[in-house]
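I am attaching a structure below and will ask some questions about it afterwards.
As you look at this complex, bear in mind that one protein chain is not there, while each of the others sits in place.
Going by the order they are written in, the chains are A, B and C; count residues from 1 in each one.
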Amino acid sequence: MNVVYFAWVRERIGLPQETVQTDAATVNDLIAELKSREERYAAAFADTSALRVALDQELSDFDAPLAGVTEVAFFPPMTGG
Amino acid sequence: MNVVYFAWVRERIGLPQETVQTDAATVNDLIAELKSREERYAAAFADTSALRVALDQELSDFDAPLAGVTEVAFFPPMTGG
Amino acid sequence: MTVRVQAEPVDAGAELNGFAQDRHDVGAVVSFTGVVRDTQGDLQEMLIEHYPGMTESAITKIADEAVTRWDLADVLVIHRYGPLKPGTPIMMVATAAAHRAAAFEAADFLMDYLKSRAPFWKKEVTSKGAAWVAAKDADEDALKRW
Partner (left out) sequence: MTVRVQAEPVDAGAELNGFAQDRHDVGAVVSFTGVVRDTQGDLQEMLIEHYPGMTESAITKIADEAVTRWDLADVLVIHRYGPLKPGTPIMMVATAAAHRAAAFEAADFLMDYLKSRAPFWKKEVTSKGAAWVAAKDADEDALKRW
């Protein structure tokens, strides 16, 4: 699974994207798995209310299932316009 | 007193402006006086709800007094923009 | 604030690019361009009559009111008169503000008031003849929003 990060999420984790081998059933499960790995993930995912997630480039929810998903993106609330 | 006409009011009366000698106290009085003069004025002023009036280039009302006014303008509702 | 009433064509793009250029506190610019519409494909020209003495002062009064109501960095109003070809701009409004809500609302307000309170009258010339454009009740009603 391709996991991509933007803005300060990218900066805290220290890379723009990575391939993650995981059996996580939902986005929340994936986050728990990443947080348990290293401190930089724990820091980036400390407050998920400050984060947004997109599954295969569509905005989604943290309890959404990951079955069939090839790209997960984490980023702060968008500030376009 | 200078009386000016715009759009179809000007066309019905047949001139863009004229000098009117009058003792009319209000706009309504002036209209009554003009209507009594000639058919073209009667036609132009037949329905004052379809007209607007400006006194010295400020939108005003038909019952406004004419004391001190030097220019009266009659025209249909504006269609700018 | 810039208010212009002119017979000459309006280059909306050039006006937009020249508007509020020197203001570093501007984050939002809204423009409105009114264009001569030819829905039936039969319009030869649109004639705009105006009240020369009153026009600029009436527009300036409306623009002053917008500046009072919203925190604007700048306001532009240009309105043409005379004969206009289909597809060409009749007028334009631009507003500049720190944030988008003020710029949008002020431009919307300016248009509603210019429509019904600035002394312009439109006449359409088609192959069937010439006819004055009637004011719409909806345009008068729109003023109640503000």
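Keep this in mind: a contact is a pair of C-beta atoms (placed from the backbone, for glycine too) under 8 Å apart; a residue touches a chain by one contact, two chains touch by 3 or more.
None of the values given here were measured: they were computed from a predicted structure.
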Visible chains that the absent chain touches, using the contact criterion stated earlier: A, C
Residue among C:Val3, C:Ile48, C:Leu84 or C:Ala103 touching the omitted chain: C:Ala103
Of C:Leu84, C:Met111 or C:Ala135, the one touching the omitted chain in the full complex: C:Met111
Absent-chain interface as seen on chain A, which is shown: 4, 6-8, 54, 57-59, 71, 73, 75-81
Contact footprint on chain C, counting only the chain that is left out: 11-17, 21, 24-39, 41, 86-87, 98, 100-101, 103-104, 107-108, 111, 142
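To be clear about the criterion, only the chains that are shown with their structure count from here on.
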Intercentroid distance (Cα basis), chain C paired with chain B, Å: 26
Distance between the centres, which are taken as Cα means, of chain B and chain A, whole angstrom: 72
Inter-centroid spacing, chain C versus chain A (mean Cα positions, whole Å): 48
Residue list for chain B, restricted to those that touch at least two other chains: none
